[in-house]
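Contents: one structure, followed by commentary.
Every protein chain of the complex appears in place save one, which is left out.
Presenting subunit A:
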Amino acid sequence: MLALFGSVEQGIIYAIMALGVYLTFRVLDFPDLTVDGSFVTGAATAAMMIVLGYNPLIATLAAVIAGFIAGCITGLLHTKGKINPLLSGILMMIALYSINLRIMGMTREGGAGVSNVPLLNTDTIFTMFQNFWGSLGIDDTISNMLREMGVESVPTTYGTVLVVLIITIIIKFIADWFLKTEVGLAIRATGDNKRMIRSFSANTDRLIILGLGLSNALVALAGALIAQYSKFSDIQMGVGMIVIGLASVIIGEAIFGTKTIVRTTFAVVAGAVIYRMIYAFALRVDFLDTGDMKLITAFIVILALVVPQIIDKQKEKKRKAKRMAERNAAHIPAPVEQGGNPLA
């Protein structure tokens, strides 16, 4: 129960990263691999600044800006350098590896490359909120209620889940709003039909750069929050992040659908939480080790990609078989198309 609660908290933070991945993969139709690097850039920037004594809010904001810049550079590589999208992302990802070591190195005198920055006795966004939240005494009230209801292990605080939930919901609504503005519509059209949007006076290069910047700003924000949540920043923490983001997007879309933007962004957020829960359950299986998690992640994504196809095919087969059976039973010839609306 407690492990599950923790995974929900993390899932809600990772949802911000998943929204970033959604923005590139789905909206812009740009498979952006910068994410593995920019996630750590966010974590490293926030951790470094917090260690150096900056306010955690300013540190988090700086992380967002760093992510934005990283995304914009990937965009420049692709649009101005005419480099293939996948390769632009990979180049940026590998470049960020060194940059991230340097960023974390800034915490130490003459430390060129540092691969881990702990945040043990420092303020974070979460401790700041906790100071205020703890004084309200709501935690005890809820815990007592749960204990009376027979729940034995209760989390120490509900402040963290509340604060991440607020941040993620705000970001979801901003994303919903942004994708409906004139610029947002143009970005969506860029991913949908570049030729069309160019003929309506939109600079697709600039829109791609902006979209990648915003996406990686979200990814870096998630990185900054995860670093403060788990109280360290590590050079390895971004490995496979893109696949996790993709898994969240795909799982969410498969379960909740993509009918409207509002629905889809909700699906992505929910997908990220569900992914974390599957992850938590998988970790509890005896014969699996934490090292197996990347394999499990890959497996989840493959399942989420393949299963819907199989289900669709089965449905179609059944529908066709049913129709043929009905037709054979009634000896009715194939239906003739009726003319109605001349353009329908």
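Before moving on, here are some points about what is shown:
As a convention for this text, a residue touches a chain if its C-beta (ideal position, glycine included) is under 8 Å from a C-beta of that chain, and two chains touch if they have at least 3 such contacts; residues count from 1.
As a convention for this text, contacts and distances are computed from a predicted model.
Its UniProt record calls the unshown chain "ABC transporter ATP-binding protein", which is the correct pick from "Universal stress protein", "ABC transporter ATP-binding protein", "Putative tricarboxylic transport membrane protein" or "Cell division protein FtsI".
Within the full complex, the residue among A:Asn121, A:Ser199 or A:Gln309 touching the omitted chain is A:Ser199. For the chain left out of this panel, the touching residue among A:Gly75, A:Gly184 or A:Gly223 is A:Gly184.
Along subunit A, the points of touch with the absent chain fall at residues 178, 180-186, 188-189, 192-193, 195-204, 341-344.
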